[in-house]
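Apart from one protein chain that is not included, each protein chain of the complex appears where it belongs.
Chain IDs A and B follow the sequence of writing; residue 1 opens each chain.
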């Protein structure tokens, strides 16, 4: 039963992947004039231009180009960097794990922070905790994350000197310095996430706390604490699960900013540098990987939702 | 509800009222910026490099002696321009497509919605970077990219709303009495789906400014002589330990503008909701 449900969901993912990959691919069509010349600059030699044209398959019809590109992409061949000549998939493999570590930390911060603020705000209505949560929920989405990042660096690195301002160590190499270095970028990445989860979960909890089944729970003699954690929260989390899934995409996008500021050698930094160097194959590769990740996460979100809500038949 | 009552209800919301005034002033400043700036935003004065706020330079000067206050004013123009331009694309392309798709349904609708789902799956900043890198890095292309990112969101919203309105009894009645599709869309669908779209648009003004400043901060948006608050922060950041005020002001400007946009959106949602009545 569940397997069938998984398969059905997977079938839905395939057209999604086709469409998004087509979008990624067609980015190249947006380049005004001759894309090869645009990438290499006017000073490129004729041979070099022709070579890149062949490499990108630009001498073929567009749809054919797409399928050719897709076929290669499925086999892990995304071409070579125009600027450095490095294999694109190699560059992606080096950076993907770094970015994943950052995003996972950001996600953990967001969920833990969001749950904490939303629940305390509901548990102590109209207390200062409630006001802090509401203030945070409003402000968190209004501050661009590059601003958060800088304010954090100013206070915790430059003034207090508690943690380094930039740099990154992988968790598998040195967990301690990983933690030291990931705190600020992780928090910059998660501020908006904390705010979004706080707001959504708070309003969702307010609704479920008034629900008939919570009144039933009280009539059984449960405490307020039990009413929230055993009856209200699981129901309130359902819509929030979808929000958390969507947040992942936003966060992946935000790594571009955060990695640049904190000098973290991940995919975000890779793509920013690549744009600066007009290294279009790298840009395409990063965008592709990020989209595939988002689609996979959406898929997982669907499954988690179905597992949490017994009303969904699978 | 007439426009007047909606406006009255909007103004009754305190935060929305303040935000409305704030944004109004900001638009005026943006319009007048080229005429009221005390200095040319990038005029260098190497005798006054990095001066702190003074009566001469209200917010101090940057590393080349340019007046930060003037840059800030010009930055407001960029922000407002980017936000308005970016919102036009989804309103004039996304919404009509969404209405048509929702109204006629069928296989075209299915395909259309799949494409929309696909674009929405791409993280906004990433798509914006991809588009600007393809089109070329400048403010105009950044605004275009933001507009393209918004388009599927509005198409989806308009489609969903259209589906709802289409099955309302009064639309059925109009159909039975022989009204044509165009008539129904213009007379019934558009007026009835506009409130949620207006609310969404006001939120997206904030998001547009957020993305514009982010792109500019990364150097993928406004290029000199265009000024964006994002650029200013980026410049300020490079001298953060010595001259922190350089990024404080544009930071506050961004924060307030986005907050105002969000509050206005919240207020509009209340004001346009016929069910919600404020005592």
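General observations
In this text, a residue touches a chain if its C-beta (ideal position, glycine included) is under 8 Å from a C-beta of that chain, and two chains touch if they have at least 3 such contacts.
The criterion applied here is as follows: contacts and distances are computed from a predicted model.
Between the names "LLM class flavin-dependent oxidoreductase", "histidine kinase", "Tryptophan synthase beta chain" or "ABC transporter ATP-binding protein", the one given in UniProt for the chain missing from this structure view is "ABC transporter ATP-binding protein". Under the touch definition stated at the start, the shown chains contacted by the missing one in the entire complex are A. Interface note for the absent chain: among A:179, A:222, A:246 or A:263, the touching residue is A:222. Screening A:211, A:246 or A:292 for touch with the missing chain picks out A:211.
Although one chain is not drawn, its touching partners on subunit A can still be listed: residues 211-213, 215-223, 230-231, 234-235, 308-311.
The working rule: only the chains that are shown with their structure count from here on.
Across the interface of their complex, subunit B is touched by residues 15-16, 19-20, 22-24, 27-28, 30-32, 138-139, 141-147, 150-151, 153-154, 158, 249-250, 252-254, 256-257, 260-261, 271-272, 274-276, 278, 280, 283-284, 286-287, 290-291, 294-295, 298 of subunit A.
By the touch criterion given at the top, residues 114-115, 117-119, 121-127, 129-137, 206, 210, 213-214, 217-220, 230, 233, 237, 240-241, 244, 247, 251, 254-255, 258-259, 262 of subunit B touch subunit A in their complex.
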